[in-house]
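Inspection log for the structure reproduced underneath, given as structure tokens.
Of the protein chains in this complex, one is absent; all others appear in place.
Now for chain A:
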């Protein structure tokens, strides 16, 4: 079985589904040479004429620019510059109606030609001598973008990493009226082939396939002559049928391959370039002429002279029409592009741009205006004509119903808007218009969906954050609550209510945090138990710490410190007694019992304490020592002062001694009489005495306090 390449070599041409045969009317212009026009008064050069972004403007208003001088600079990959088509003064950089179906105003550079047509210096390249990068750079710097219609930057399209099987040169020009490429091939075939050779150098394809409709015999012959002995260059004449020049259709015609939906021709090893682009590449590389002019077919029966012209980029369409003897009729239409896919313009100041291949000014009789739309009779003529094998009548139905799901199911996105369906429709339904509207609506829906998705994501994030914060608060509260419960349990108040609270807390914890698993709960409980235990132990320690501290302070040598400690102990004891009457109650009965059993001993101890205190007061005042120990020490030399101080101390000590007497009196009535003789008890250690006194006082006080209980 022969391979695809063998089929291609053998000259096989395939077919595509559908297609139509509108009257071509090319004979009006394809026999006449390309006319040269006078330089127009003004050129309006849109800064962006391709798919991508505009370059950075290099000139300012008032500058004189030379022919071929770059007006913008490509500052990124998707930018291609524009150039001055002739020498002149930059008049303005302003918004001007664009050569686009939308007619939106876009930034354009207004150039006032000076008529000198003076070139900037030119640096031709020899493609054999330079590398691919230099060639690509030259292609970009010369402002070359696809001249077939879409205007995709050529330097991107030909800068490929994947292997290329076939370089297809699109010379089909299937739209009626248009003969611009035809004339270019007739007149400049060798330049086109030179341009193709540069593309071959960049792409290294297996073969070059030049697709041309069989209604252009002269052009095909010129190309064949220009190819000469080159191998693997094939001129393939395809039957005249619209839209053979569509990228996908021509690929199918020449290679029997289909570009998978949503993919590019490169994915199946094919790169396609228009003949006009190939010519522009040759000019840019070999002659250093950037893309500043192009061949434009000016046709229509309102013109005295229908012909092809070489128009400078930026020439207003009005200039072209007037140069061809335009006689407008009422309800005149002016179409940029062909009658099938071109767009009508309302304002004829629109300039010629890099993709403008035809200006059509037909009479009403020539291209009948759309008559009234009738109901679809489901004749299926549209489906028979559709080159993408769609079902246009179904798409119409769903477009009208705005059923976007069904439109997707019936592959609306694969519609190339060639207009074959609308052309054949007997009910004169503007099908393509319906599809454009539906596509715009789908894009809008997708945008909305994206926006909604983003809003939802934001909302979700917020909800999550709020929930997290809420959870954190809850956990903190639960911990605090658990601590409180533990406290209550530890303080002996653990009761059924506390247990109930604890259970309730655990329940809520389980409910609010179901993610918390059993082990975690158990661990949490254990932790809390440990906490509670530690707390209880701490408590007990503070209780037992009281006597211990007394003992430790007994060993302290400094009487002052001892006094402070004693005072602290007293205060603590008092607080303890007040706050925790239970604990006090426990120790109090024992104390009471002890004092009851041994009242005499207690009274003696009290007396001893008093005596000791008195002595201590005499030696070094205990109570007064706190504010004035240093003073007293410093004024030891002063005998008088010392005497006075001693007297005061004595008095104080006496008062102090009397106070415990009064206090302990109710506890042990015998304490008072016994107390006096013990005053004379020899004093051993003032410190000890003070402490003992303090203890005694504390005990007495405790006893006193515990009595009401």
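Simple rule for what comes next: a contact is a pair of C-beta atoms (placed from the backbone, for glycine too) under 8 Å apart; a residue touches a chain by one contact, two chains touch by 3 or more; residues count from 1.
What we mean here is this: contacts and distances are computed from a predicted model.
Participant: The complex lacks one chain in this depiction; which UniProt name from "Malonate transporter MadM subunit", "Extracellular solute-binding protein", "Ion-translocating oxidoreductase complex subunit D" or "Stage V sporulation protein AC" does that chain carry?
Facilitator: The correct option from "Malonate transporter MadM subunit", "Extracellular solute-binding protein", "Ion-translocating oxidoreductase complex subunit D" or "Stage V sporulation protein AC" is "Ion-translocating oxidoreductase complex subunit D", the UniProt name of the unshown chain.
Participant: Touching the hidden chain in the complete assembly: which of A:19, A:88 or A:419 does that?
Facilitator: Only one listed residue reaches the unshown chain, and that is A:419.
Participant: Which candidate, A:111, A:207, A:376 or A:611, sits in contact with the chain we can't see?
Facilitator: Only one of A:111, A:207, A:376 or A:611 touches the chain omitted from view, namely A:376.
Participant: Pick from A:214, A:384 or A:441: which residue touches the chain that isn't shown?
Facilitator: A:384
Participant: Please identify, in ascending order, the residues of chain A that touch the omitted chain?
Facilitator: Against the missing chain, chain A presents residues 16-17, 20, 22, 176, 248, 252, 258-263, 318, 328, 331-335, 337, 339-348, 360, 362, 367-372, 374-380, 383-384, 387-391, 393-394, 410-411, 414, 417, 419, 422-424, 426-428, 430, 432-433, 436.
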